[in-house]
Every structure is written in C-alpha cells, then in structure tokens.
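This report concerns only the one structure given below.
Partial complex: the chains shown occupy the same locations as in the complete assembly.
Which chain is which? They are A, B and C, in the order written, and residues in each are numbered from 1.
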Amino acid sequence: MKFGIVTFPGSNCDYDAYHAVTDVLGADAVYLWHKAHDLEGADVVVLPGGFSYGDYLRAGAIARFSPIMREVAAHARRGGPVIGICNGFQILCEAGLLPGALLRNANLQFVSEPVRLRVENAETMFTHQYRAGQLLRLPVAHGEGRFTGDAETLDRLEGDGRVVFRYVDAAGEPTADASPNGSARNIAGIVSAEGNVLGMMPHPERAVEAVLGSTDGLGLFQSMLARVSA
Amino acid sequence: MSRFRVSIHIVPRKGILDPQGKTVADALHTLGFRDVADARIGRHIVLDVAAADAAAAGAAVREMCDRLLANPVTEDYEIAGVEGL
Amino acid sequence: MSARPRPGDPVITPALVAEHGITEEEYQRLVAMLDREPTFTELGIVSALWSEHCSYKHSRPVLRTLPTQAPWVLQGPGENAGVIALGDGLAIAFKIESHNHPSAVEPYQGAATGAGGILRDVFTMGARPIAMLDSLRFGSLDSPRVRYLFGGVVKGIGDYGNCVGIPTVAGEVVFDPSYEGNPLVNAMCVGVMHERDLIRAAAEGVGNPIMAVGARTGRDGIHGASFASEDLSEASEAKRPRVQVGDPFTEKLLLEASLELIRSGHIVAIQDMGAAGLTSSSAEMAARGDVGVTIDVTKVPVREEGMTPYEILLSESQERMLVVAKRGHEAAVREILGKWDLAAEVIGEVIAEPVYRVTEGERVVAEFPGSRLVTDCPVYAPEARESEAVRALRARDVHAIPARPEERDPAWTLERLLSSPTIASKRWVYRQYDTTVRTGTVVAPGQGDAAVLRVRGTDRAIAVKTDCNGRYVYLDPREGGRIAVAEAARNVACVGGRPRAITNCLNFGNPRRPEVFFQFREAVAGMGEACRVLETPVTGGNVSFYNENPSGAVYPTPVIGMVGVVERLEHVTRSTFRADGDAIVLLGEPTDELGGSEYLARIHDVVAGAPPRCDLARERAVIDALLEAIAAGIVRSAHDCAEGGLAVALAECAIGDAERLVGAEVELDAWRDLPLRALLFGEAQGRIVVGTADPARVLEIAARHGVPARRIGTVRGDSGTLVITAGEGRLVAPLERLARAYHEAIPRLMAGGSAEAAVLEQHPQPAAI
C-alpha cells in the first residue's frame, strides 16, 4: 500500500503528510512532483496543505492545471482514493473534483488553532475507523476555509451523507462560534458522490503523535490503510 | 498583431457573502462617511495582450476568465475595457 | 582601469554628498581611499556600505566586548547567522533582525519583508528553517494609528511565514507610549542543519563565477539601508515609494532551491541580497574571502527598463541571492534553480586583483581598492553621558506613592494588571500565525514560557524565546541588559531547556546623543555580564539605531533571542498548573522592590524607581536547580515571574489555558513584613513558580544549589478561585473574572478597529493564506 504525496510549488505540508504515513503509520510513500505525468503506482493520492502558487488569484486556482492533476483526476475516475487537506481541498474544488468553493474566512483573518470536529459519516473509506458522532480535535491553519455552495449543492451533500466533518463546540453542537471560518452549515470536510475523493480544511497529519498534542488524525490514515490494503 | 490593454472586473456573485465589502462599509461609517449604503469588493485585472484586433483580444481574455481568472461557482466577470496600445 | 562618471550622472556636490548621509570627514576619507573624486555610482555604494545598518560604525567597538565563545559554538558573529552544535552531528542556526523603520511606514510589507530577510539569513547557512519568533513593541492600543500598525505588522509576519510554511512559535508584544510613532519589529528565525552542510558567505576561488539567483531586480527600497539609519521624519515619509513588497511564494521556492544548491556541492558561497542589496552582499563576500570581485550590472536580470548601475547596485528587491559557484558548474546551478522555476545568471567573477569593480558592459562605473571598502569604513566612539532626568527617576522613592482606594481589594489590582495589553494573552496575535506546520511544535505559543520544537531522529528538542523589558533598561541600562538575558534564559529553562546561546537585536535611539550612547554601552555591558555567567555566548545580532520620534527616543530595547536545548522530550514542561493537590513551590524569593514595575505603570501611570536587581549568580543557580528538578521528573509545571510579579505569575498558571482553569490556594505569611503590593506585584528577579507532586525533593535540590525556596500553596483544581493570603492581606478572585480580563483584553481593544481592519484589506496580497 503506497501513498503518493503531491508537491506543488508552494506546498508546505507535503513533508508532514509524508512523515505521518511513513514514520508514524509505517506505510510506503512517494513524493509526486507537480510536473510529473504518472503516480508511480501510488494507491492513495494526497494533495497536501500549503500555498500552491502563493494562493495568488485564488487558493488552488493555478495548481489545478499542473500536469500531475490530469493523472490525479484519472485516478479519481477509476475510483482511486484522493484526499485533499487544506490547500489540497481548495485545489480539489477548483479542479471540479469536489463541489463548492472555499472563500476568505468570515473574519478576514488567518486562523490557526485546534478545533473540534464531529464525524458526520463514519462509513467512508477515510473515516470507517471512527464512530459516527465521534468528536475529534484537529488543528486548522488557513485564511480561505469558508466552504460555500448554492443551496441545492449543500442540500445534496447533506442528503447523500457527503458531509463528513463538521465544526462543533465542546458540547458537539455545530454552533456559529464553533466554526473558525464561517463555513456554510459548519462544513469542514466533504466527499465526492462516489465517496473516493475527500476534501477537508483541518490537518489530520498534524495530529498523529501524542507529543504534538493529539492523535485524533490517525484514524483517517488507518481507515485508508485498512480499506486499500484489504 | 497589435497590443491591447484589456481590463477585467471580477466580482463576488450576488447572494454570496462578501465580508470584505461589509468590513469596508462599516469602516467608512466609522470614519464618518455615513452616506455609503453598500460596498462590494472584487478584483480588477489589467492584461497587456497581443491580438489581431480588439475583438480578438476580448475573445481571448474571455477565455482566460472562463478557464482561470474567475471562479464560476462564486464569481461573475465582465470585460470592462479594451484599449489599443 | 579606473572608474569614470557615466554620461547623465549628477555631479557630486556637497549637497548630494549630504543627501547620501555621508559626512564631510567621511567624504574626505573616501577621496583619500580612491585618491580621486568618486563617481555617482561609487557615492551610492559608499553611502550604503557606510550606513549604520551595514557598517556598525557606532556600535562595533562596544559589540566587541561581548562573549562569543563556547565549545558548542560552531559559528559566531560575522556570518549571516550564528550556529551552535546540537549533538549527533546536528546544529542550530539562528539570528534576529529588526525591520522597525520600514514597518513604521508600511506595517504590512515592512514586517513581511523583515520575516523574509531573516529566513534567508538562516537558510543561506545551509540550515532548514524550523521556526520563527517575533518581538514587537507598539504605542498604546487606544490610538487608531497604533491599532493599524499592530494589525498590519501581525498580518504581515503571519502571511509571510504561513505562506513559506515556517511556524511562528514565540515572541513578545509590549505596548508602551514610548514606542508611539516608532514601533519595533524584530523577527528571529531558527533552523536545523547537519554540521557538514555548514556553508559560509566568503567569496573564494579566482575565476569562480558570481551568480544572481531568484527574483529580478527592480527599483524597490533603494537606500533602505541608509533609511534604517535616520530618525523617522518627513524625510522618511518622502521615502515611501521605496518600500519593498515581499513575495513569500518566491521565497519558498528560493528556500528549497538554495538548500538543494548548498547540498549539491556546486557552489562555494551564498548570501542574501539584503539591505543595500547587490552592493553589500558582493562587497561583504569579497571582504570575507579577501579576494577581488568584478560585476557587470548589464548582466543582472532586471524587472524594469532603463535601470542605472546606481539603481541596480542599491536596489533592495526581495527574494534574491548572490552565489559564488564553482567554475564550470554554472549549468548545474541553473538546472537546480530551473527545477524551482527560478533564474540564475552569471553577473561577475572572483578575481585575483584586490579590487571591487563594477562595470556597465565595458565601462567601469565603480572601482575600489581591495576590501578596504568594507574594512576602512569609519568607526566612531561617541560621547556617553547618563541623562540627569533618568538618574532622578531612578532615585525616586516609589514606596511613597499612595495606593489608590480601589487597591484595598488586591483582586481589583490583579484584574487590571491581567488586562494590561503587555501582560494579557497574545492569542489574538498568534492565532494568525501557523504554529503547527512542519509538525515539530511540542510547546506552542501560550502553552509555556518558551516554545519547544522537537528534532526529528533524536530525543532532543530546541527551546526558544525572545525577551526584553525596555522600561528596566531605560531606568538602569546595565541592570536592564542583565535582566533581558536572565529572563530569556529563565523562560527557556522553564520548558526544560538548557540555555545555550543568544542572538540579540539592539533597538536604540540616535547614538550621537550622549544619553543614548550611554544606554547602549551600559546595556551591552550588562548583557555581556549575564551571558558570561549563564554561559550563553552571543553568536550574532543586529543593531537598530535612530529609533526616535518627535517626542524623543524609544525605550532602549536590547531584545534577546535565547536558544536552549532540551536533552530529552520527556523533560518538556509547560507553564499552567496540572494536577489537583500538587504543591506550589516558589524558587527564589520576593523582595520589597517595586521600581520600574508594570504595577506602577498600569495602576499609577508612573515610570520610576530602580528596576529590580539582577543577581546573576542567583539566576544561574535557579536555572540549574530547576533543570535538575525537571530532569528528576518531579516538575509538573514551571512559570517565571515577570511583568506583574508573583500574583500575575500565579494567575497565569491558573488561567493560562482558557479551556482548563485550575484554582490554587497560596499563603505568603513568610513575607508578611514586605509591603503587600511589592510582595504581590513587585518584579523581583530570579523567581519561578513550580507545580510539583514532590515538594520535599524540589526544596532539597534548591537548597543544594543555594537557592532559597519555599512551598507557598496547593493546586485546588475545581475550586474555581485563586486565593492568596499574606498576614492581614487577602486576595480572593474568581478564575472566570481573571480569565476574562486576561484573554479578552486585546480582542476587545482590536474589535473597535474595524476601520483599521479594512485598511489592511488594501494590501495586494494573497487573500488566502
């Protein structure tokens, strides 16, 4: 089982994702250069966080045109797992592999802090190691994380159980204050209709070791390992 | 081929929350500009393009907007001007 | 060959010379060196290289008195950054820089480019940056202009570091009217490297090509270096268009490319084109290598047409590097840069002839003999005399100041102090900084007295913190200098780190004013004394003079950037109380000192009295005792007493974590004879509040180190209150109220700032971060 971690110009969490899946999970991983034309046999593609192309114009707008993205899209069409974290989520939306868009945080400030998430769907290939309704503590660090979509897009996401993570407060309720960025319906992460493409703003790869204050992100990588190796 | 300066407006689609515009409106009020009812903030992009004629320049830029410059989910764009250089 | 004026060059007049900040004697010195009149280009070069910022002409003799040696120091002052050994063949590179004047004019870009510059200083040593720190000083947040500066600076530092992907993990923010109009913006960077990758910025190897790498050269920030060497005035207002714009995206590419380049073995030296751009980087590289260089400005990739040699040489366009490659390896260098979509052009060569020569194609536009350009720059020893006014302030008996009626309830005083922006939580600031990227941050801002970063592949960690109390330094420069180092060391020790070395950023006023130079000389002397006793040599730093505004100089502010090593991750210690029932032990002891305290400033609006005495032997003993107790595994929490004294330190231990308030019961009868306000809010040095399950052992260790220590209370987890008694005196405070005062002070002050917030939206920067 092999993870392919894409490095775009300006990616800066590629190294963290690599460390999480290799040193911590003991899985294989390769870095995939944005100009490359094949996935080097990766079973799971990770689009890491960072500032591809400086987030100039719009976060993810330019990176989506990288040569490697053609392969990523093809991999996704074949049902291969793709996970986009933070900037990776933004790229997936810009590339049309996920619906909606991520806009400037409502408070217009970059927000870096641990947030509480509720697992809304524990059936996906990315979350089956969690319990539905389980509360997670993961860090966010973004300036453009306000998920937006028109009403029917949002209704469809909700109806099809494609909202995977929601920002919630200590009581587990999706209150306005619980959201660090003003996302529609406190949405923090969603999956594609086929369920094999996940985008999320929080950083699971930053929460895989006790020494860093939380291991709540492990379940996500273990879910993929279990499902893909199986 | 001659050169044209094409200017583009890219604005948040109606109905999409524009916190930046709201902050600016509030700020203007704080500064005493009470007569401002509303502010919307978008991008103003100026491109220097070579094309056969103004029409061709406009067409090329429209394609750039569709493919890269504007986000179809959240933004509208208009070509505000094409002037020869 | 000798330089000739270019057609169109302005003629050199006394007025033009003066405009370049060059004095009459300096000009004569230049003529003597050249043994002819300089060309306009040469005048520009010299005005930059002999500016305070590049030449240290007023500070060098004083800086020479600082200790710089220790077995673990691999690179002392003189390079782009200092380097110390970490063990296992690893090393730590670190440096601090000021960007005060640019930030006063354009806070967002000024702070952003400051962060960019210090990052480059560290990765040009061959180190991978792992953390940034920021030490900030502003006037009062009641002023909209200050809120604008504060907001812009924080956003500028955040946007830049966040985009490059380096966590900003520690720092300080101090608000005081003395910084009105002249904020201090100091940024520090820490990097980790293999000792074998250490590379220096000395040009070597006759015939080796000199290459310009990274961004193109535009007309940005021309004369920023001399800009940083003047008082803020209308003149600097006029310099506005010279403000540089940072491009963190290009910086990230440059960072990766440079590290790859250094490891590739294709280059012999690399240096950031920082202040005074191409001029100072090339001249300094030549001087370090004691070789000659020749540079052809027509080969430099430019952003704008028609740039003159003068402009190309002095441009401060950001995100550029100067590289000396191995002859014949140019193509390999280009290939590495190309991979990162960056350009590299050969613009000159290392030559045997001991000259610094600049040509424009065939024409020589500047030529200086040997490295004298750098070595022969003037050095001054200005007069130093303490200000009578300050001496009088220090002599004032602050105990005579009557208490305010409200102070009858010490809880009122404590609340007011906790809501003082200087003491209050800085979460509003570091919430805008990515503190966890690179997954190395073990102790993040607000969790401990210093930040802790793990070092992959080892069980070690690095502890870092900046500190300086400018008010102390103002009232007593020598004592204040000692305290700055001591507090930084204490903070590093509180998280379990052994203080190892410092970098420093010396922010002072106009050195030609005797009272300012006195402050400078004395503060550096105090710093040096402390560094000797604490065995934390100085590996580098930065001097920023002329921090003045119409109402005078800012407080003398020698900011200390302390780096320490945590031997084992299990030693990492945080500041807030942990477990119910733990004993609270005070290392060190209270005194009746009240001078220079935040209490006097905040409650009585008085800045006077002698600052607390700093007994360096005691400081050393306290740190040794604490580190031994931590290594013994008996310390659950440690927090140093700083602004606001013992009561504030105890409160911070109780409410520091907004999501986990922990009550405590403290009894200080042992010191019942001290004035209550000195006991509670005095800022006696050398004190640390320790939470432990084994007080007896902590006391035993302290005794062995000759450190007075005493159990002063107990952690009462769920009591919901902080209770401190001392004889008749009794402080009872509900934790919620204290927490609100401490955590909401700055957000509340900034909320009124929607106007400023909007102004920040002006910047043509990535909206996203």
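Basically, a residue touches a chain if its C-beta (ideal position, glycine included) is under 8 Å from a C-beta of that chain, and two chains touch if they have at least 3 such contacts.
Just so it is clear, the model here is predicted, and its values are computed rather than measured.
K.L.:
What is the chain count formula for the full complex in this file, using the labels shown?
P.N.:
Formula for the entire complex, using the labels shown: A x1, B x2, C x1.
Convention: only the chains that are shown with their structure count from here on.
K.L.:
Any idea how many Å lie between the Cα centroids of chain A and chain C?
P.N.:
That gives a centre separation of 36 Å.
K.L.:
Can you compute the centre-to-centre distance for chain B and chain C, using the mean CA position of each chain? Integer Å is fine.
P.N.:
Result: the chain centres lie 41 Å from each other.
K.L.:
Mind checking the centre-to-centre distance between chain A and chain B? Centres are C-alpha means, answer in whole Å.
P.N.:
30
K.L.:
What are the residues of chain B that contact at least two other chains?
P.N.:
20, 23
K.L.:
Residues of chain C that touch two or more other chains: which are they?
P.N.:
Touching at least two other chains: 757, 761, 767.
K.L.:
Please give the residue numbers of chain A that touch chain B in the complex, ascending.
P.N.:
Those residues of chain A that touch chain B are 57-58, 61-62, 65, 93-94, 99-101, 103-104, 106-108, 146, 148-149, 182.
K.L.:
Per the contact definition, I'd like the list of chain A residues that touch chain C in the complex.
P.N.:
9-10, 12-13, 15-16, 19-20, 49-51, 53-56, 58-59, 90, 104, 108-113, 139, 141-144, 203, 205-206, 209, 211-213
K.L.:
Once bound in the complex, which stretches of chain C touch chain A?
P.N.:
Listed in rising order, the residues are 155, 158-159, 162-165, 247-250, 252-253, 340-341, 430-439, 441-442, 444, 454, 456, 569, 757, 761, 766-769.
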